[in-house]
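Every protein chain but one is kept in place in this view of the complex.
Chain IDs A and B follow the sequence of writing; residue 1 opens each chain.
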């Protein structure tokens, strides 16, 4: 429990303003708050490893709204809220319910009378997911101010069109664990690279979340993708500013090889082209199935030109000492295993397979930390109580 | 906590016989029991507002059976059982399982070995929902008497064909809060009025629940609807008797205007004609899709004759001082928002929107109160423990 005491001491020194707030984008949080979040997640993980209860609530509801399929994030959220002592209630939302603002305002309030937290995944349409989360947050804020709700639940972003903060913070925690400290990340090169996948339309939020967060800790961030696969320009600009401020660098490469050269960390992952996502949204809204099929055909044909963007042994040999840390949010498209040709060669993935499971293992504790910091006024005191005896 | 102490003192004086029983119809409960129920719900709500835990169970199962879609009631029930410390298990019942009595008897028992409460929503067919709840109650009673079950779970009506007690009691609590006391309801006029909606087949249980309960507290209850939209005759007769006994009045009006004149409270809401519901049940049973479509066409055409039954500004001006309390169980069909022409004008609804959310906010506490009174022998003592310190 020595590590826990050290972490608690560090935590007590950090200034944070998280109580009662939502967690929607990592870049809305100060460096100090991110550092505190990592410490809280580490303490919770260490307590759990030591067999301690993480229960801080006697009861209370955690609501999940998943507008896209999810296994990992669903179980991470379920695990986190259960560990803290909350009960889970899933809102299985009909498509029609988002048709007009009235319903979001109303629904957000009538489900929240005893809610502590609302976790939302909405990553399908560019320009919509994060906006929806803010609509929900505004609705419960109004409800709280006008006496509808006794408490104002906190909204936690479980992946939107812009960011995937529970993933990127878990990944940062994995990097901290791998290299020993946040300070040790300084000067390390991380390659966030597009990779080929036979599927279509994967969200941009993981690469955006990674470049938006890792650029804040002095890393040399390289974003690599084929022409036409750029991310939301505002997020790329933000990553560039972060790097300048944190003493790192931010560059864009046009080949996976360039990105991987001397990299300490590689994160090869498929995503859809920004422009395709923009064209897809109105088609989905109109229910234009023919249009969607044509767009998919076009996009897959274009994708197929970039089958060389596979994280294989040759490219891994380009990384620092040929042994960069491989990261992935899972599930990966593994060539010859889950698809004929994919994001990563089987031998590379197999060597790092257990590492990617460990990486995923930080997520439940990051979510629990987000909830704890949003809902408990004196977080350090609460953790001290859990650690006592 | 002064309010809580006052309410506890009042509660201690009321005679109730609720332990181990079901809650199926408000009119099966004495006035004293209804008053106690309101007090318990208020105490739970005040405790929650004060940030206190409402946990009275260490574990135990609450089963929900929803035979119709539901968001509000589902979350109200989930919130209530979680707050009390119970776990929720939803029975996702196949249509076939009600085919014969054998299965209801069997299923009710084999799911109830560790159950404290069974909440049921079954409001689709006239003559069926309440009967089904009684079948379930009889089955677990038999199981308890014959040593199958260690405890006999209580059945709570979450809306049936006859009554919607969690709604009507929450509405009564909203009225008590609005006017200051139950005594202040005496002589107040409440207009339970049919309203136009482009949808078809809404259950009768809300208006029946309202007239069956509000008539017991000296209110002047007016039921208004177009010809052919009458409620179950027995419930109307009961409301009439209640009014006579409680010193109020009960009248039936044939226009929304007449009902609204000088009303203190208006409750404009659509429902299906009783006779249509009666014709619909055998068609549904036979799976006669053509017959159902023809009936829907006929009903919607008939409905369309009554588009004037909208709660608009002109009608609201007829109410006492032009400022009656507007009530609705939500979701309302709002003209120009959720439909072209509906139950209520947008400006009227918007003015009362937050009020309807507050009205909905009583429901989780009413459900929790029903469960507490059914499952805990000395309810006052349990609440005192929650209120202590």
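What we mean here is this: contacts are C-beta pairs under 8 Å (C-beta built on N, C-alpha and C of every residue); 3 or more make two chains touch, one makes a residue touch a chain.
Predicted model, so just to flag it, every value in this text is computed and none were measured.
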item	value
Hidden-chain contact residue, picked from the options B:50, B:110 or B:300	B:110
Given B:15, B:58 or B:290, the one touching the chain that is not displayed	B:58
Hidden partner chain, touching residue among B:143, B:207 or B:226	B:143
Residue ranges of chain B at the interface with the undisplayed chain	58-61, 63, 87, 89, 91, 100, 102-103, 105-107, 109-111, 113-115, 142-143, 146-151
Residue ranges of chain A at the interface with the undisplayed chain	45, 48-49, 51, 53-55, 71-72, 75-76, 78-80, 82-85, 87-88, 330-331, 334, 337-338, 353-354, 357-358, 360-361, 363-364
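Convention: only the chains that are shown with their structure count from here on.
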item	value
Distance from chain B to chain A - Cα centre to Cα centre, in angstrom	42
